[in-house]
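A single protein chain has been omitted from the complex, and every remaining protein chain is retained in its original position.
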Amino acid sequence: MTSKEKVYPTIDAAVADIPDGATIMFGGFGGAGFPNNLIQGLARQGARNLGVISNNCGTGEGELGLLFKNRQISRVIAAFPGPGAKYFQEQFDAGEIELELVPQGILCERMRAFGAGIPAFFSPVGVGTEIGRGKEERMIRGKRYILEQALGADYAFIRAYRADRMGNLVYRKAARNFNPIMATAAKSTIVEVEEVVATGKLDPETIVTPSIFVDRIVQAEGKRYA
Amino acid sequence: MTSKEKVYPTIDAAVADIPDGATIMFGGFGGAGFPNNLIQGLARQGARNLGVISNNCGTGEGELGLLFKNRQISRVIAAFPGPGAKYFQEQFDAGEIELELVPQGILCERMRAFGAGIPAFFSPVGVGTEIGRGKEERMIRGKRYILEQALGADYAFIRAYRADRMGNLVYRKAARNFNPIMATAAKSTIVEVEEVVATGKLDPETIVTPSIFVDRIVQAEGKRYA
Amino acid sequence: MPKARLTREQIAERAALELPDGAYVNLGWGIPNLIAAYVPSQVTVYFHSENGILGMGPRAKPGEEDFDLVDAMKVPVTLLPGGSYFSQDDAHVMTRGGHLDICILGGLQVSEHGDLANWRVPGAKGAGGIGGAMDISVGAQKLLVTMEHTAKDGSPKIVKTCSYPLTAIDCVDTIITDLAVIDVTPEGLVLREVAPGFTPEEVQTFTEPKLRYSTKVPEMRLQQR
Partner (left out) sequence: MPKARLTREQIAERAALELPDGAYVNLGWGIPNLIAAYVPSQVTVYFHSENGILGMGPRAKPGEEDFDLVDAMKVPVTLLPGGSYFSQDDAHVMTRGGHLDICILGGLQVSEHGDLANWRVPGAKGAGGIGGAMDISVGAQKLLVTMEHTAKDGSPKIVKTCSYPLTAIDCVDTIITDLAVIDVTPEGLVLREVAPGFTPEEVQTFTEPKLRYSTKVPEMRLQQR
């Protein structure tokens, strides 16, 4: 029996082939569940002109801040870039970064749609606000809705608590956040984990992300928070 | 501290107020995860002219078969009524039952949309087939899609393995199937469980249906399969 | 000297009285975040956080923080028995799908039609940020806004039409301020209660649209009766 090996030996190996111009989803919210080791690996790797899909844009040099500091990012889709996203804000104010602001739940829903083979859906969120501007609007059963498009990416960089070698994932508390949904919406999902366990060690009832959504697994280098 | 009591003393009490004409979702697939005790309670209770949303329509008198035998059902939305659904098939052939056939994944997705506040979505499933007939069609990014509508119900009758008293649910193996998604798509969700445990006894990481989606909990009467 | 209005804590205290027993609740940034401390003892409510928590408990004690368990404001919190964790998309199935019984958000402006503006001051520097407020506003079964009645420059925050970027239209059910409790109804804004020491006429002077009120408007309650 053979099968495709998903476990990578190092963070650097897991991100080695990310090309310039790639679009990458990054999990994490409120300091929890960020793939900080992968982010730092990507900073070392140096890919440029990246598109980022993420709830926010880092805090100082922390989390995604490092990639903005290194000027590796040119396009952002985010719900809340954040006042602490110093490097992002500077480059945004200077007109160097293209930004699409998306309501947080719709950011999730657009990614879920992509992962689920749904190309577009009607949404009540943002009707009559600047989010609805330029979008198709329609009355359905007496209420106003706007049409939102599915959102996919080349890569998802996510953080989980444990993976088995096949790629099944479990998360820890509120560090789950965007990670499971991003895993479904990228061509290739790369996960850093606290611990890689043998296949069969995770209770099949409790697996949150089934292995089918995971392409590369790498042991985090010990740093959970940026 | 007080709070709304969700645990009902008996199956009959849990279904006592279901009115004639109600639309009800029923979980279950392939013999597993059917709310057989609730179904039997509904047969005793006698509500008529019911609308049913379910993957299938029973096997003989088993599962939903009992409600068809009793002629309590007048409308069905299903993916696979099933060759063993004797009473349904007889009444369908006699023109006594209105049926909408829906592809299985789209049945799920329409319910999920309802639960998620999405009124309608474009779907690749059924394009060019009789499922697409009469539905709005649109090209999106070069592919054909049809518009599908959200699907809700007055009640969801579901089966879980364990509930805590607050209404958090865990399921068992493939008996999970339609149950979690139906819980999100009904005005009132009634769950029969193998065991009711004290609040706090379920591991919060492993809860599949959070309590917010559950309105009534009742201990199953011992019969797991119909 | 102007008369004393309610404090932010008192606004929170009043808002807490709107929580029905057994409700699933989301609290936003600002004053709403103070409300959890004032839930009446005879009421049980379950707090939702849009990053994937239901049954959220109080802030973690110093030294006991778990930074994998934070609320939507990045504050380390706790989980109560019966709480659960889920993904952010499932958290927003709850917001947008109408599963939360009551949500309470802060506001920059509320219009007489119940439109809410609470995410961006026009002309502010930076990119701004929407967060979860738009999803919460459209989905809440009942939406309360808690805020100061007037802006720092004295201008009314309850207006005929919002001039700030909107969060959602036609979404606010009730406004609770340091001067009043006001319900948004199809007939317009109805003044339900006034802050102690204020008359309906005084509250009207701080409010752009016309308020409807009966001859006798009760004082704002601060404790459950």
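As written, the chains take the letters A, B and C, and residue 1 is the first residue of each chain.
One rule holds for everything that comes next: contacts are C-beta pairs under 8 Å (C-beta built on N, C-alpha and C of every residue); 3 or more make two chains touch, one makes a residue touch a chain.
Everything numeric here is computed off the predicted structure, so don't read it as measured data.
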Next item on the list: Give me the visible chains that the unshown chain touches, in label order.
Entry: A, B
Check: Out of B:F26, B:Y155, B:F178 or B:F213, which is the one that touches the chain we can't see?
Finding: B:F178
Notebook entry, point to check: Looking at the whole complex, which of B:P35, B:G65, B:G82 or B:G152 touches the chain that is not displayed?
Noted result: B:G82
Note to self: One chain is left out of this view; which of B:I106, B:A120 or B:I207 touches it in the full complex?
What the structure shows: B:I106
Next item on the list: Could you list which residues of chain B touch the chain missing from the display?
Entry: 29-33, 55-56, 78-83, 88-89, 92-93, 99, 101-106, 108-109, 111-112, 123-131, 171-181, 208, 224-225
Notebook entry, point to check: Contacts of chain A with the missing chain: which residues?
Noted result: 1-4, 112, 114-118, 164-166, 168, 184, 199-200, 204-205, 207, 210-213
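Going forward, only the chains that are shown with their structure count from here on.
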Margin query: Tell me the chain pair with the top count of C-beta pairs in contact.
Written below: A-C
Notebook entry, point to check: Which integer distance in Å separates the CA centroid of chain A from that of chain B?
Noted result: 33
Checklist line | Distance between the centres, which are taken as Cα means, of chain C and chain A, whole angstrom | finding: 30
Next item on the list: Hunt down the residues of chain B that sit against at least two other chains at once, touch-wise.
Entry: 116-118, 205
Notebook entry, point to check: Taking each residue of chain C in turn, which ones touch at least two of the other chains?
Noted result: 79, 85-86, 92, 95-96, 138-139
